[in-house]
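Shown next, in structure tokens, is the structure this report addresses.
The other protein chains are all here in position, but one chain of the complex has been omitted.
As written, the chain order gives the labels A and B, with residue 1 at the start of each chain.
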Amino acid sequence: MKLVIDSIEQMQLLGKKIGEQLKTGDVVVLTGELGSGKTVLTQGIASKFGFKDITSPTFVISRIHKGIPNLVHIDAYRLLELGSNSFSDLDLESYLSTSVFVIEWGADFVTTLTDEYLEIKLELGERDNQRVVEILGSGNRWAGFKV
Amino acid sequence: MSTVLAIDTSTSRTSVAIVKNREVLFNQFHDDPIAHGEVLPKLVAKALEVESEIDLVVIGMGPGPFTGLRSGIAFGQSFALARGIKWLGICSLDAMAVKIKEIDFIVSTDARRKERFWARYINSKRDGQPKVSKANEILKLNIPIFNEGEYYPDPVQLVELSATNNSILTPIYIRKPDAYPVPKDIKIRAMTALDLITVSGIEKQVYQKSAWSLNQFKEEFSKVPKSAQYLVAELAGEVIGYAGIVFNIDTADIHTLTVIDSQRRKGIGRELLKRMIDLARSKKVNAVLLEMRLGNDQARPLYEQMGFIEVMQRENYYAPGVTAVVMRKELM
Partner (left out) sequence: MSPLVLGIETSCDETAVGIVKDRTLLSNVISSSVEEHVRFGGVVPEVASRAHLESMQQVIKQALFEAKVKLSDIDAISVTAGPGLIGALLVGVSSASALALALNKPIYGVNHLNAHIAVDALSSDAKIQPSIGLLVSGGHSSILQINNLVTDVVVKGSTIDDAAGEAFDKVARIMGLGFPGGPLIDNQAKLGSKDAINFPRALTQGNDIEKNKYDFSFSGLKTAVSRYLAQNPNFNRADVAASFQEAIVDVLISKSLLACKDSGIEDLVIAGGVAANSRLRELAKQRCEVAKVRLRIPPAALCTDNGAMVAALGSLAISEGVKPSAIGISADSAAGVDQIVWA
């Protein structure tokens, strides 16, 4: 499904609505160029679980926000140009059964974790704050997913 | 004669033992796949209350998930350093296998994603190196399998093994297969003259104003195979990508690497690039060069991953006002 978002607040609201449907063990992949709103969307998703201090984890690569479930926020940007095993070396699979994963730039790596994930593609729209959001599900878990 | 502290964190279990002259003074464990870092020091603290004089540290070196394994190894090595004593490393699967009374069996632990770390033991000796495989592959061997859950690496057995086995000095990290396999239905073959029109159409779609014309393609193609090679990637009989490389005396230039929008991020570009590099190697040139437009963020990570470094920028290269970035990969 495709949506047009017109503001940061709307993006966060979209995130919250997505968050409402997430369960422990779910993996969400965010794809989009720098500035397309991946971190803002993640903030929205995280707010549903009560996490407020979500900032871009590009530098540190992953941040685990402890809770029930945990929120594992990964930015695989720095891994894109590295060896294909760089993602599995983070050994974050151990957290799958207790967490919700949100992986920015994760499209290349997600299949090392799971075959069932929600992919959200973000693109810049025509106007400044506008973004075009496409939501695709991979696997049975996400069949019929709607926001 | 010897008091040994043994540690294993290669599975979801963290275990600690102290064995003094073959007498087990302490042997405790805690099961939690993500808590090795916290649990291990607590167990060792308890163990040291029972016996604090340690002569040797023995560490289970895996195979196992990295995070847990790292905790045990970092801990064991540092403990040994601080006490001025030696440490020895033992394969954790071996410590699982010792107590099993079968002639031919497999020991296996969780490698996640339905994969298992495993090793085979025949007449109490390990047959080859530990491996990682899909669970159903191991079942096909039709040999009794003893799994993590019923069995765990026993630190007391680590101590036993340390008396006879050679020390393993580095963690047993086993690589899982490449995370970037090319999609199965993709075929890569040499471009033919019949492809030129299709390829030219894709070119226009992808590059728009900077696209090569059909004539430019024809001209490029005429250099094949003497001083150039062009490949296409096909999906169900349809061309969805292509790449071309031109050979000079000392270097080779990748002139194009293109995949249609809908087939991006599936490893096709990477595969085409690999083939280009292989072609360059076969011509024994020193380096491969390529150019891309400045700001082409999408392709850059791929090139950098394959070992390309930016070497210069050419202004007004593609068109007036458009800067090209030149990247180079050394082959020698």
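What we mean here is this: a residue touches a chain if its C-beta (ideal position, glycine included) is under 8 Å from a C-beta of that chain, and two chains touch if they have at least 3 such contacts.
Being a predicted model, the structure only gives us computed values, none of them experimental.
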item: Which displayed chains the unshown chain touches; value: A, B
item: Selected residue (touches chain absent from view) among B:Phe66, B:Tyr207 or B:Phe221; value: B:Phe66
item: Which residue of B:Leu25, B:Leu48 or B:Ile260 touches the chain not shown here; value: B:Leu48
item: Per the touch definition above, residue among A:Leu90, A:Ala107, A:Leu122 or A:Ile135 touching the missing chain; value: A:Leu90
item: Touching the absent chain when the full complex is considered, from B:Glu137, B:Glu238 or B:Glu315; value: B:Glu315
item: Option from A:Leu34, A:Ile68 or A:Ala143 whose C-beta touches the chain left out; value: A:Leu34
item: Touch list for subunit B against the chain that is not drawn; value: 35-42, 44-45, 48, 66-67, 70-79, 81-83, 171, 173, 294-295, 297, 300-301, 304-305, 307, 309-310, 313, 315, 321-323, 325
item: Sites on subunit A contacted by the missing partner chain, in the whole complex; value: 34-35, 39-40, 53, 55-66, 78-79, 81-83, 85-86, 89-92
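Keep in mind that, in the parts below, only the chains that are shown with their structure count from here on.
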item: Subunit A and subunit B, separation of their C-alpha mean positions in angstrom; value: 24
item: Footprint of subunit A on subunit B - complex, ascending; value: 33-34, 65-68, 112-113, 175-176, 178-180, 265, 297-298, 300-302, 304-305
item: Residues of subunit A that touch subunit B when the two form their complex; value: 31, 33-34, 80-85, 87-89, 91, 93-95, 98, 107-109, 111-114
